[in-house]
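I have a structure I would like to understand better, so I am pasting it below and will then ask my questions one at a time.
A protein chain is absent from this complex, but the other protein chains hold their places.
A, B and C label the chains in the order they appear, each numbered from 1.
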Amino acid sequence: MKKHDILTDTHPGEGPAAHHAEHIVPLPVYFAVFAALIVLTWVTAFVATIDLGRLNVFVALSIAIFKASLVLLFFMHVKYGTRLTKMIVAAGLYWLILLLFIVMQDIWTRNWMGVPGR
Amino acid sequence: MASQAPVFQVRHHFENAEQQKDASTVGMWLFLVTEIMFFGGLFLAYFVYRQWYPEAFASASGKTNLLIGAFNTTVLICSSLTMALAVHYAQLGKKNLIVLFLILTLLLGGAFLGVKAYEYHDKWVHHEVPGANFECEGCVDPGHTSLFFALYFGMTGLHATHMIVGAVILLYLIWQAKKGAYTAKWFTPVEMFGLYWHFVDIVWIFLFPLLYLIDRTKTGFGI
Amino acid sequence: MTTATAAPPQTERKTYLNSAHGVKSWLLTSDHKRIAVLYMISVLVFFILGGLFAVLIRLELATPAGDLVESNTYNKFFTMHGVLMVFFVLIPAVPATLGNFMIPMMVGAKDLAFPKINLLSWYIYVVAGLFVLTSLMMGGVDTGWTFYTPFSTSYSNGYVIVTGLGIFISGFSSILTGLNFIVTIHRMRAPGLTWFRLPLFVWANYATSLVQILGTPVVAVTLFLVVLERGLHIGFFDPAYGGDPVLFQHMFWFYSHPAVYIMILPPMGAVTEIVSTFSSKKPFGYTFIAFSSVAIAVFGFIVWGHHLFVASQSIYAGMVFSILSYIVGIPSAIKVFNWTGTMYKASVRLETPMLYALGFIGLFTVGGLTGLFLASTGMNVHLTDTYFVVAHFHYVMVGGAIMGTTGGMFYWWPKMFGRMYNQAWSKAGAILIFFGFNFTFFPQFILGYMGMPRRYHAYPPEWALLNSLSSAGATVLGLGYAIAIGCLLVSLLKPVTETADNPWGATTLEWKTQSPPTTENFEVTPVVTEEAYTYSSEEVVHVG
Partner (left out) sequence: MGATNFQIFPEAASTIATSVDGLYAYLVIVSAFFSLLVAFLVVFFAVKYRKKDDTIPKPADEHSIGGMILEITWSVIPLGLSMVMFAWGASIYFTESRPPADSLEIFVTGKQWMWKIQHNEGAREINELHIPVNQDIRLTLTSEDVIHDFFVPAFRTKTDVLPGKYTTEWFRPTKIGEYHIFCAEYCGTKHSGMIGTVYVMNQQDYNDWLATGSGEGSMAEQGQALFNQLGCGNCHASQINKENGRCPNLNGLFGTTVDLKDGSRVRADEAYIRESILYPQAKIVAGFDDIMPTFKGLLTEDGLLKVVEYVKSLGPKNGTQTSVPPAPVMTSATEQQAPAQARPAARPAAPGNR
């Protein structure tokens, strides 16, 4: 197996070369994240039983987004990942929002002309 | 030249172990992006119909059991922790702990699926499965509640399918880990599977509020 | 350009073709080149099958009355034609065959990042194809390739579930190919091969892969919902439960419009290579062509609603989608002008691949410009669902994508198999295809503006002349394809070392090794020090 030693050249334009030694997340971080996730789960469940009007949806989704971010950043190591990893995650979320938002802008504006089907 | 670990060799088309691992990570993340879009279609349908039929969705959501839902969410988060720990000990190359935490992950995943099966059974008994015998007793705007349950089963079903696939892969990983296949030098499968498992967890983190928590002010915790 | 050199000629050179023998060595291979060949064979089979349905369609439409087959049968013909050509021919046509073969070589790698996944993707493709063929054997499906609900879920009398599952499965093959390409292009480039030294074919396939991994899952889940709705009577899109058929159309076209770019971008990449090589000149506006590929992929995702202008989406949404559709037209225009600009003051050789490439430029231009008609909301209301649309997308898909694919095949054929085809015959084939194509599809623009709707089994007699002209043109077109395919296949009978390693004097990395390549592609990983297109006079070899 041939090998050359200028691996950095293999990934030009990728920023710092992928020489990252495995980043080991300290155990307390995992447990802190875990505790936060559990607490938030029950918080969101209890909040849902209180009538906050429109805020209910907002709170539920905010907590969900926060929890998901915790998992993403710490359990899935995105925080310690390469720039490419972060870009891929961002692209995935961006396209999801694209799909949801562009369809919803049709849904929200249906019937604007005051004529059925328009 | 890559390290000559007994069970691990860099595949012929890679320059070295680092490039190989890097490729796996990028590939796995790309796969997860496709998974996001895969679930995205269902989320889209959910948002459209909830926008149109808020009353039907609220009252149909009241038919789910909040206590069970929150409990199951907790179970899944626990399994995510054990998975993270399995990866952690893989990084440290501690074979027995890898095996232990993978088994714990499998058990917790199994528990989640068991609870889910119970919930499905409950829905079946109450004729809350869309189809010919569907009825939503005491629901507001019952004509549109079928959509909620169609999405409920579609989304949780797809999620559960991912869990089942995950469980099968876990069995394989446990078997391999017992043989000592994963070392501090090479544990890519464990790490990649970890990403998958956490992703499935994230999906549930969104499914829980969307399906169980639409309007609990009237129904509260009890059902 | 690189340090890699071709192996010295021997009587029996070691190549990927003779490195191992037997069926098993092919079916269990993880060599991207062999997998590309497997894909080539299977895509060709589906192309011939899909073409057969096209022949039947044109035969039926040669006369106004629906007298050849029953309407139900006709509906199955155009459905099978669409399903096979879209999902089993056009989508994998270039990425899975030429892309699979060339991308690793162009980036100086020994293989794709995940060779086994590459093989898996071929098996998934075959299984998906078997599903569709099964539905064909059982009696076919009559929904059209678009599977619009509620027709597909409640009213169709065809085998929607089997076909839908087939397409669902084929999606994963496409996703895995795209995933493999992106990882390979990001992580496997040879030392010194910066992004802007990459051949433009690589850029085009990279952009395609983005569409594949981001769009395909959505159509997969959409078709899965259709299957569930049909099989289990769970209403997802059914108006009887308050569902929205237009939501299905949104979800379907979220993939299926960008899918058009999956089909056209890689042939565009191939055409860029061909035009550059046969002009012996660096493509004019390299960076513009490169970024236009990515721009098409990205903007292509936000224009799908132009399929829904009369489908009762909101007027506001219609206008947004219309203006976005015009924006995505600009990068395509940039490409056309840059190809033309490349030929300016060049040294043009009109070899067979170049004929295809020039044909591509002409036909794609017409296809693209007629797209402007359809992006205009007021115009679209009249033209949508008519033969104008049929003509438009055949200009893009057949005149564009298939023309570019065939050109690519003729261009890389000596690379892949080390054989040169008959020049006179292959040129005759190219010319026949060009003229046959125009005879077939140009009349359909006129028919469309006259109002002839798509998917009609019978039509009013005043359209008979244009339709029979179209059917006659299809005969010429079919003959052209037969000659082209025949040329390539016949060349395989020749001895393997018949041609030079680099008969065209091309400069990109894949031509720097022997033709056909060895299993490892490169003896030594090349170190790249130059841009992809640096022509020097000694490399040009004349073709006999």
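Throughout what follows, a residue touches a chain if its C-beta (ideal position, glycine included) is under 8 Å from a C-beta of that chain, and two chains touch if they have at least 3 such contacts.
The shown structure was predicted, so the numbers you read here are calculated from the model rather than taken from an experiment.
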> Taking the complete complex into account, which shown chains does the hidden chain touch?
Replying inline: A, B, C
> Looking at the whole complex, which of B:Tyr53, B:Tyr89 or B:Phe153 touches the chain that is not displayed?
Replying inline: B:Tyr53
> Quick one: which of C:Tyr459, C:Tyr481 or C:Phe522 touches the chain that's been left out?
Replying inline: C:Tyr459
>> Can you say which of A:Val39, A:Ile65, A:Ala90 or A:Met113 touches the chain missing from this structure?
In response: A:Met113
> Hey, which of C:Arg13, C:Lys281, C:Arg419 or C:Lys512 is the one touching the hidden chain?
Replying inline: C:Lys281
>> Of the residues C:Met343, C:Ala428 or C:Val528, I need the one that contacts the missing chain.
In response: C:Met343
> Which of C:Ile315, C:Ala472 or C:Ile485 sits in contact with the chain that's absent?
Replying inline: C:Ile315
>> List every residue of subunit A that touches the chain not included in the displayed model.
In response: 51, 53-54, 107-118
> So that we can see where the missing chain sits, which residues of subunit C does it touch?
Replying inline: 66, 71-72, 75, 142-144, 146, 148, 150-151, 154-157, 239-240, 242, 244-246, 279-282, 284-288, 309-312, 315, 318-319, 322-323, 326-327, 329-330, 333-334, 336-338, 340-350, 358, 361-362, 365-366, 369-370, 372-373, 375-382, 384-386, 446, 449-451, 453-462, 464-466, 533, 535-537, 540
>> Under the stated touch rule, tell me which residues of subunit B contact the chain that is not displayed.
In response: 51-56, 58, 140-144
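Operating definition for what follows: only the chains that are shown with their structure count from here on.
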> For the chain pairs A-B and A-C, which is connected through the larger number of C-beta pairs in contact?
Replying inline: A-B
> If you average the CA atoms of subunit A and of subunit B, how many Å lie between those two points?
Replying inline: 15
> When you check subunit A against every other chain, which residues touch at least two of them?
Replying inline: 4, 7, 10, 84, 91-92, 95, 99, 103, 108
> What are the residues of subunit C that contact at least two other chains?
Replying inline: 186-188, 214, 218, 247, 250-251, 525
>> Touching residues of subunit A toward subunit B in the complex: what are they?
In response: 1, 3-4, 7, 10, 18-19, 22, 24-25, 27, 30-31, 34, 37-38, 41-42, 44-45, 48-51, 56, 60-61, 63-64, 67-68, 71-72, 74-76, 81-82, 84-85, 88-89, 91-93, 95-96, 99-100, 103-104, 107-108
> Quick one: in the complex, what on subunit B touches subunit A?
Replying inline: 1-2, 10, 12, 15-16, 18-19, 22, 25-26, 29-30, 32-33, 36-37, 40-41, 43-44, 47-48, 51-52, 66, 69-70, 73-74, 77-78, 80-81, 83-85, 88, 91-92, 184, 194-195, 198-199, 201-202, 205-206, 208-210, 212-213, 215-217, 220-221
>> Residue numbers of subunit A touching subunit C in their complex, please.
In response: 2, 4, 6-7, 9-14, 84, 91-92, 95, 98-99, 102-103, 105-106, 108-113, 117-118
